[in-house]
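What follows is a single structure, written as structure tokens, with notes after it.
With one protein chain removed, the remaining protein chains of the complex are shown where they sit.
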Amino acid sequence: MGLFTNKFQDNIIVEKLDKLLSWGRSTSPWFFQFGTACCAIEMMAAAASRHDLKRIGMIPRSSPRQADVMIVAGTVTMKMAIRVKKLYEQMADPKYVVAMGSCATSGGPYWQHGYHVLKGVDLVIPVDVYVPGCPPRPESLIEGLLKLQEQILEERPLTRKMA
Amino acid sequence: MTENQQKLIDELVNKGLDGDMDAVNAHQDRMVRAKAKSMIMKIQKGILKRPPLKKISPEEVPNGDIVQNQEKKENKQESTSAKVVRKLLEKFPNEIENEEFDSHIQLKPDKWFEIATWLKSEPELFFDSLQCQMGIDVQDDILESRYNLHSMKHNHYVELRIAVSRSNAKIPSVEKIWRVADWFERETYDMLGIEYIGHSDLRRILLPDDWEGWPLRKDYQEQETYHGIIVPKMKEGWE
Partner (left out) sequence: MGVVHGEEMVLNIGPQHPATHGVLRLQVRTDGEVVSKITPYMGYLHRCFEKHCENVTYEQVIPFTDRCDYLASMSMNFGYVVAMERLMDIKVNERVEYIRIIMAELQRIASHLLCTGVFGLDLGAFTPFLWALRDRERILDLFELTCGARLLYNYMWVGGLSHDLPVGFVESTFKFLDYFEPKIDELENILAHNKILVERSADIGVMPKDIAISYGVTGPNLRASGVKWDLRKDDPYSIYDRFEFDVPIGQGLKGTVGDCWDRFYVRILEIRESVKIVRQALASIPKDGDVHQSLPKKIRPPKGSVYARTETPRGDLGYYIESDGSPIPYRLKMRSPAFTALSVLDEIGGGWLLSDVLAILGSLDIVLGEIDR
């Protein structure tokens, strides 16, 4: 896709192709289960049988090279931050990041005296959707992922961007 | 002052020292209140000693009040500590540093390895499991390493403490006696900087290897950045 991204002029054929591509991308994003702490258990519970994540198209993948969305669930520490960056760079474009829980958003309950805690994962990688909560309920996570799907649906990958 | 009044003042002083100042303030007699408060202040400054606790019978205790009757627990703990101290004084004289043994035994660091070997193998004591080992930063430039030992055979406990100064924080390692001490000592080294002589692999366990400083010391300052990432909390709009 790198050859065709944002290369074409805006006309009716390109617009329809854009819509098709965005629809395909948004309805089956496979997520990279990067669970660190307590929020990982809620992510697992969201993927289990009561609140099912597969019905919105998301399947857990354990390798970053096979995933589209990275759900950062749990506290990220300084020791881990370097590896998070590496994992993010290993994902193939187009990639999205969801920061789940208050620890990944801004350091969580450890923001004040935690010398080893990264105050928000957006200090190392760009984030698309923030899901607050400590831990967020599986229903909140599903709402965050549906918002991400709406965001992906509005993208126009083929159209040339205006200057 | 009558004996009853003195007893009343002692009781109020004990209640106040344990956190219940409302009992002192609620008393009607102004003289008793004033004497109790001045005694509390002198005890907190260290000029006076705390008066002995009054024995309370079980029917008198309402639920939730702070009970002062600790004799039963102290008796049980004292006998184990006292037994250990008696045997220690026979085998290793001059190693004990404190005088009251109801809660812990204070040792000197030099012969700690020999004492620990003896504690594990002596048949009447037989402390075969080290439950908890931790370090603590006591004020005035002293670091302490505390050991909670437990015997599975006799089901008794004892607590030992070893104090060293900050500039020369070296204690013999007991890794070869209780294998669990391996990681416990690494963690104490990581957090407080106490070095354990004879440890096979003393390096940081929880923090990254290139971290600066000993976090659990009371005068620890966080470093500004770590590999380019900001460490302390960012101040705009978060307070």
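Going by the order they are written in, the chains are A and B; count residues from 1 in each one.
The rule is short, and it goes like this: a residue touches a chain if its C-beta (ideal position, glycine included) is under 8 Å from a C-beta of that chain, and two chains touch if they have at least 3 such contacts.
Quick caveat, the model's predicted, so the values are computed rather than measured.
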Selected from B:109, B:193 or B:208 as touching the chain missing from the view: B:208
Of A:21, A:58, A:80 or A:100, the one touching the omitted chain in the full complex: A:80
Given B:8, B:32 or B:216, the one touching the chain that is not displayed: B:216
Absent chain, residues of subunit B that touch it: 17-19, 22, 61, 63-64, 66-68, 70, 103-104, 128-132, 134, 136-137, 146, 148, 152, 155, 157, 159, 178-180, 182-183, 191, 204-208, 215-216
Touching residues (missing chain, whole complex) on subunit A: 33-38, 40-42, 44-45, 48-50, 60, 62, 74-75, 77, 79-80, 83, 87, 109-110, 112-117, 134-135, 137
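In this section, only the chains that are shown with their structure count from here on.
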Interchain centroid distance [CA atoms averaged], subunit A/subunit B, Å: 47
Subunit B-facing residues of subunit A, complex: 78-79, 81-82, 107, 111-112, 115-116, 118-119, 123-124
Subunit B - residues contacting subunit A, complex: 207-208, 215, 220, 222, 226-227, 229-234, 238
